[in-house]
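Okay, handing you the structure first.
Removed: one protein chain of the complex. Kept in place: all other protein chains.
Letters A and B mark the chains as written, and numbering starts fresh at 1 in each.
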Amino acid sequence: MNDLRHRIHHNGGLLAAIGLFIVMFIIYVSNHPVGLTAAVATTASNKAVLLALVAMAQTLPVLTRGLDLSVGMVFILANCLASVLVVGTIGEGLLGIAIVLGAGALAGFINGAIIVWGRLQPIITTLATGAVYYGIALYLRPGPGGDVQSDIADFATGQLFEVVPTALVVLLAIVLIVWVPYRNSVLGRAAYAVGSNEQAAYMSGVPVQRAKLLAYTLAGLLAAIGGLMLTFNTYSGEASAPIAGTYTLNSIAAVVIGGTSLFGGWGSAIGSIFGAFVLRTIEDLLFVFDLDPLWQPLFQGVVLLAAVSLGALRVLRIRNRLELFA
Amino acid sequence: MSESKLPVSTIPALRFAFDRSLIIAFSCIILMLLGGALYSREFLSPEYLLQQLQISAFLGIIASGAMMVILIGHIDLSIPWTVTLGAMMATAVAGWFGETGNLLAIPVGVLCGAMVGLLNGLGVAYLRLPSMIFTLGMNAVVQGLMVLHTGGFAPQDHATDAMHFLAVGRPVFGIPNALLIWVVVGALTIFLLTRTAFGRRVYAVGNREAAAYLSGVNTNAVIIWCFVLSGAAAAFAGVLLAGYSTKAYQAMGDPYLLPAIAAVVLGGTNILGGRGNYLGTIAGVILITLLQSILAVMQMPEAGRQIIYGVVILAMLLAYGRGDIDRK
Partner (left out) sequence: MSDAAPILEMKHVSKRYGGIAALNEVDFVAYPGEIHAILGENGAGKSTLIKIAAGVTDPSDGEVFVDGRRVNFRNPTEAMSAGVVCVFQELSLLPDLTVADNLSIVSPPLRGGLIDSAAQRQRARELLASIGCEDVHPLELVRDLPLSRRQMVEIAKALGKKPKLLILDEATSALTAADVERVYAIIRKLRSEGVGILYVSHRMHEIEALADVATVFRNGRRIETFRKGERSVSAIVQMMIGRELTHHYPDKPAPKPAEPVALTAKNLSWGAQLRDISLDIRKGEIVGLGGLDGQGQRSLLLALFGVLKGVSGTVEIMGKPHRLSGPRSAMRASLPMALIPEDRKTEGLMLPMNIRDNISLASLSRFQKGLGLDGGKEHSAVERIIDRLKIKISDLAAAVSTLSGGNQQKVVLAKWLMTGPGIILLNDPTRGIDVGTKQEVYQLLRDLADKGVAVLFYSTDYAELIGCCDRVLVMYNGSIARELEGQHLNERTIIETALNVDDKEQAA
């Protein structure tokens, strides 16, 4: 019983995000003209899973008290790369998928390597590498276009057993294959340790550098999975800077709504998934309630700003003003 | 923990390193011009140089504001839509109020940018939120406002004559007005940074906010003012850009974020704050503009430009931006 109490306490942010999502989703479905059909659910989850994946990616650097401003660009790069490589037969398509994922991981690894060994700040590093990744995407797809292996795409964006949206299953699989093992690995825990207190982590013998490298590499991989899913949805690639920027920004908001601390050491990628779902549902709610689409970007911006401002609660606890500057 | 084995920066070398970055930046400019001259004699003609300086001016004004924020150890990622905001509000006001509007256009545009800066500053100073995240959110809010503004009110989007004149006119010895404005903005920035108490406090906050606070500096006020200046500068550049291209349009500020930050950092200003001078920023701005120009002349597509940007910035930072990281 005691264990349960602690687990609830540890996951307060996650539970709040899940609760918020459920409430919003119920409102959404009950006001939807058609109601909850498999088609409605599939459309909703296909969109939501994209942001959920990018938000998972963003979570890892944030846990180490860093930030990855290039996740959106890696997402777009994977999209463009997939629109070139994931074509032909199913076999060729699968090979293409593997290359896209490898490229994403490589992009993340480069970020991590520059931050760890080059000792540059995460913001400036990922801002600059983001430009490079965007440039590569633009090189691959100067204009929107391309194609994708339609069997794989249809499968990934359809339904399993004609009920369950495949995208959700893919997301679940990624949670089970990537996040859960990571969370329970030595290096995964080291990421939390580094974010919690880098000095103490070093003193305790935690592998600080490897933890950061892995966090950024996995961030690249997860963003690339998101980019693949985008390609399956749109059947094309587009090097769009606004889309990349929006995803980067929303990923940070999703991370915060999901209960992860921007100051590192605390949170989970599961929370970020629900944070992403919340953001997506807000968008859908605006739609079903017929809010003038013109208001939507503003509304989303305000939600975002409000979400990140939650971090200010920390200031209230500080009693020695010198700690404000730490 | 000062006794620990974690790497300690070699502080006595800092002044030297700083000068070195200036030298590198200016050498790169000369190399680029010479390299360009091999490609085409045009590169050394006064007309080409003046034109480059005119284009530099917009970036230069934005970078002046960005530098203030970077000097205090923060970053302003709301620059893109603040630029657009300045442009759109200026043209809109001109449309709404006719003759009076033409007079009000430029001040209102700049003021709107300053307001965004004020909000940024309040969030960073009082809520103590990381500036990169708060300003990123503010960027989204301003973007939302502008979408609403253009879609909902169908405002005037073409620049006033005055804006056009300021951006492209050349009444004095054929020197572009935009360049003259940058000279004025630059002179004011240099005065502010080197000759005033405020400038001194900016460097102090950027170096060690705790020490500045204990010395009686109102660090929150310094932070807020720097963001206000950054917002105002970005919006003013937006006003001029609207004049330059004769109209304001969505996302017109997006291509300026990375170049502005890069120009400041390449000019030797420490991304963690506290060190840097405006001469370096001038060098950085010209460097970036030349880089863009050469890539354009070589008919390098946008893709290549982005890649070369990113790589050049990273390479230069890795070359001389290291070793200071553990200072904070």
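The rule we apply is simple: a contact is a pair of C-beta atoms (placed from the backbone, for glycine too) under 8 Å apart; a residue touches a chain by one contact, two chains touch by 3 or more.
These numbers were taken from a predicted model, which means no experiment stands behind them.
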Selected residue (touches chain absent from view) among A:Gly19, A:Gly102 or A:Pro181: A:Pro181
Subunit B residues that touch the omitted chain in the full complex: 1-5, 11-12, 14-15, 191, 195-197, 200-201, 203-204, 207-208, 210-218, 274-275, 327
Subunit A residues touching the omitted chain (full complex): 2-3, 6-7, 9-10, 181, 184-186, 189, 192-193, 195-197, 200-206, 261, 265-266, 318-322
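Note that only the chains that are shown with their structure count from here on.
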Parts of subunit A lying in touch with subunit B, wherever the complex brings them together: 67, 69, 114, 118-121, 123-125, 127-132, 134-139, 142, 199, 202, 239, 241-242, 245, 249, 252-253, 262, 292, 294-302, 304-305, 307-309, 311-312, 314-315, 321-322, 324-326
Contact footprint of subunit A on subunit B as seen in their complex: 1, 4, 6, 75, 123, 126-130, 132-134, 136-145, 147-148, 151-152, 209-210, 213-214, 219, 251, 254, 258, 261-262, 265, 271-272, 301-311, 313-314, 317-318, 321-323, 325
